[in-house]
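Yeah, one chain of the complex is gone here, protein chain that is, but the others are all in their spots.
The chains carry the letters A and B, assigned in the order they are written, with residues numbered from 1 in each.
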Amino acid sequence: MSNKRVYSSLTKKYVMSLMGLFLITFLFVHLGLNLSVLKDLGSGDYPTFNEAAHFMATNPFIQVFQWVLFAAFLIHIIFGLILQFQNWASRPKGYKVKGSAEENIFSQYMIHTGIVIFIFLVIHFVNFFMVSKGIIPGIQHVKINGEEMENLGKVIVDVFHNGYYVTFYVLALLLLGFHLDHGFQSAFQSLGLQNKKYGPFIKGLGHVVAIVLALGFIIIPLVIYFTK
Amino acid sequence: MKKLDSKIPEGPLAQKWKNYKDHQNLVNPANKRKIDIIVVGTGLAGASAAASLGELGFNVKVFCIQDSPRRAHSIAAQGGINAAKNYPNDGDSVYRLFYDTIKGGDYRSREANVYRLAEVSNNIIDQCVAQGVPFAREYGGLLTNRSFGGALVSRTFYARGQTGQQLLLGAYGALSKEIKRGHVVMYTRREMMDLVMINGRARGIITRNLVTGELERHAAHAVLLASGGYGNVYFLSTNAMNSNGSAAWKAYKRGAFFANPSFVQIHPTCIPVHGDYQSKLTLMSESLRNDGRIWVPKKKEDAEKIRKGELKPTQIPEEDRDYYLERRYPAFGNLVPRDVASRAAKERCDAGYGVGPTGLAVYLDFADAIKRLGRDVIEARYGNLFQMYEKITDDNPYETPMMIYPAIHYTMGGLWVDYELMSTIPGLFVAGEANFSDHGANRLGASALMQGLSDGYFVLPYTMQNYLADQITVPRFKTNLPEFDEVEKDVKEHIAKLKAVNGKEPVDYFHRKLGRIMWDKVGMARNEKGLKEAIEEIRELRKDFWKNVKVPGDVNGLNVELEKALRVADFLELGELMAIDALHRNESCGGHFREEYQTPEGEAKRDDEHYMYVAAWEFKGDDKEPELHKEPLKYENIEVKQRNYKTA
Partner (left out) sequence: MDLKLKIWRQNGPDDKGKFVDYEIKNISTDASFLEMLDILNNELIEKGEEPVAFDHDCREGICGMCSLYINGHPHGPDAATTTCQLHMRRFKDGDTIVVEPWRAKPFPIVKDLIVDRSAFDEIIQAGGYISVNTGGVPDANTIPINKGKADLAMDAAACIGCGACVAACKNASAMLFVSAKVSQFALLPQGRIEAKERVKKMVAKMDELGFGNCTNTYACEAECPKEISVTNIARMNREFFAAKVSS
């Protein structure tokens, strides 16, 4: 059987890495935006957050970029799945005693954390994006600085008053942290941007990125839930 | 009596090889395509020959017993490869390398062959560097050298402690390149079972597919054996477990003469034997003798206490240590040739000064070197060897001296070949350790790699062509010829007979017994009585083997015990020939030490008047005495002297 591949394994890894790193930069922007909801907590109309969200939703550049982002997610997911299927196929029969020599334990579970994150993304998409676009009805409007806009801040706060949802959210974001902890430095390795000298720095930076993003996102629902 | 014609070219020594090449016959490129060559073995000699012959355009079929050509035992050579580059500016030259090799071989090798070896040694280094072999370098980016036993210059190129590995991988790369080009076809997990001759010429082989058990026929215009040495006849040796002498032995039984079978090299720096379940011995590179000092206690009572574990080597004060090599051989010190170092160790241990639980060990001490150069330098030079030593013995050689003892390492003897590396069977060439050609009665360190690659890269592509030049009109042979039928039938019957014994004892039982006889009586020191006993004992053991060996499993399929049994059956015959050869040679020379023939100081005493010849044995039939043929050795360019490593 010929295994000639359309893209070589390395090319697929480059794409995975570039998409992954791109998504990480997006997550930082997203986190900055989300944190602003805490600023006006209790105000009911969340001016800082809503204004920023409104800017994002109306800026033509961002609107175009949003599709790039979707594409990046999609490619990262599809390539990830293809690679994983190939990986499973390359060892049809496994070991009785499983090995455990991986440097980073999370590296074994990228597909698992990835799948949970994907499920989370779908729910997230339904809860926020589709609501904000009015595809799912229920969004209220507020007037900030004389401009009428969606009160997305309230949507968030309302959702985070649900204990089950908060629990799910926290767990999913923890897994995202695990995913990134391996993923960040792995991207550099796949792109060949790693050597003995600055390799350890990249790995350290990967831990920092993972912790900052995961904790940053997790803090928001916790604060909202416990201050309701 | 058939006369042995060594076919040494005319002319002064330094011109012989050039003259040969200038006047030899060649095969034109279009005709090379029509010629098939079989190469058995993928070590340095086999892989380099197959690659080079493939490059020339011949059709080459290569066979190896392992799962990949990269695993041949050349890979285990540690220390280095000699060449007369004189990069260090320390006075080396082609002549000096030639001289050292002849002298190191105790004047039992052929001048013309050795000179050619020294001549092409430089080309080997160039070739390997071009292949990407990562030799050790100086900070300025140029190649560096180390010194080895038996030489007063530094001429050994090395790649850490893995020179053999790197050279073999270079040759394996060249071989892979030719496989890709389609000029070489590789057959792995195949063992040569016998040689097929048609009208007196070597024309093919029968192989056994070690996975399916099938017997396969392969025909060619010429056959090259590069199947290595037969050190495993001793059971315990530094050879790989699967190294064997069967290919050469089958050729011997088909008419190729076997030369100097008793010349085996005992390597002085091996890890001592530690138990009776032991399967093999591990070599510690000779390069260790550059910085390590060899000693035993001066006082017998100290040695006894060490053996009982009451005293540690580090507790013996400097003045109570006997650095016996430095004492006996001031000029060469710890770097005397291997045979001299090995015998000196045996002498001390036999006299009761040996250390280790068995008393069969001496110390190799790095304390001085570590003090002088620092631990870092020693680690950079020998780190992997120290690590290996610690893994095996559980002792840390940075803190306590290593223990070493001689072990069987290399066989200088092998199939007799002429200057063209062709055996007495026309069309059967023999290369590397499998032939007897260049090392006389003792091989110098870092010379095996040199010889293997010299044969494969630079000698055989010329000499085989000379032979094949008049074969271009000979059409490809069919493998359904009666000659093939007959040999395959022989092989089949041999296997069936072995399987049918169905006795009680596993093969290893006999192999171990044979090894014991060989080590005790045909080993480091031999005498007439012992050799005569050995011959009798081997004959007895052989009878016992054919009555009591048990080969389980199916012959049609992967059957490791069958493979072992076939090889041991041959060793049981070869061992006898070794003893016969050792018994007939009433002198001591190089690795062959007859206790009756030694100087008052215990050095080997040659008898140049009666034994300055190559002993080539002809097979006369099972249970018949082999016939001795002598190739006299003439030294025209070198003064034959008593070997002296006491003064330069």
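We adopt the following convention: a contact is a pair of C-beta atoms (placed from the backbone, for glycine too) under 8 Å apart; a residue touches a chain by one contact, two chains touch by 3 or more.
Everything numeric in this text was worked out from a predicted model, so none of it was measured.
Enquirer: Tell me which residue among B:D5, B:D22, B:D90 or B:D126 touches the hidden chain in the full complex.
Expert: Only one of B:D5, B:D22, B:D90 or B:D126 touches the chain omitted from view, namely B:D126.
Enquirer: I'm checking contacts with the chain that's been left out. Which of A:T48, A:Q66, A:N127 or A:Q189 qualifies?
Expert: A:Q189
Enquirer: From the list B:N31, B:S93 or B:S176, which touches the chain that is not on show?
Expert: Per the contact definition at the top, the residue touching the missing chain is B:S176.
Enquirer: Considering the complete complex, identify which of B:K16, B:K61 or B:R160 is in touch with the unshown chain.
Expert: Residue touching the absent chain, from the options given: B:R160.
Enquirer: Which parts of subunit A face the unshown chain closely enough to count as touching?
Expert: Here the touching residues of subunit A are 1-5, 8-14, 83, 86-87, 89-104, 107-108, 110, 182, 185-186, 189-196, 199.
Enquirer: Which subunit B residues would touch the chain omitted from the figure, given the whole complex?
Expert: 48, 51-52, 55, 66-73, 75-76, 85, 87, 123, 125-132, 134-143, 159-160, 162, 164-166, 169, 172-174, 176-177, 179-180, 186, 188, 211, 238, 240-242, 274-275, 277-280, 282-283, 387-388, 391-392, 394, 457-458, 461, 504, 506, 508-509, 550, 552-553, 557-558, 560-561
The definition used in the following text is that only the chains that are shown with their structure count from here on.
Enquirer: Return the distance between the CA-based centres of subunit A and subunit B, expressed in whole Å.
Expert: For subunit A versus subunit B, the centre distance works out to 63 Å.
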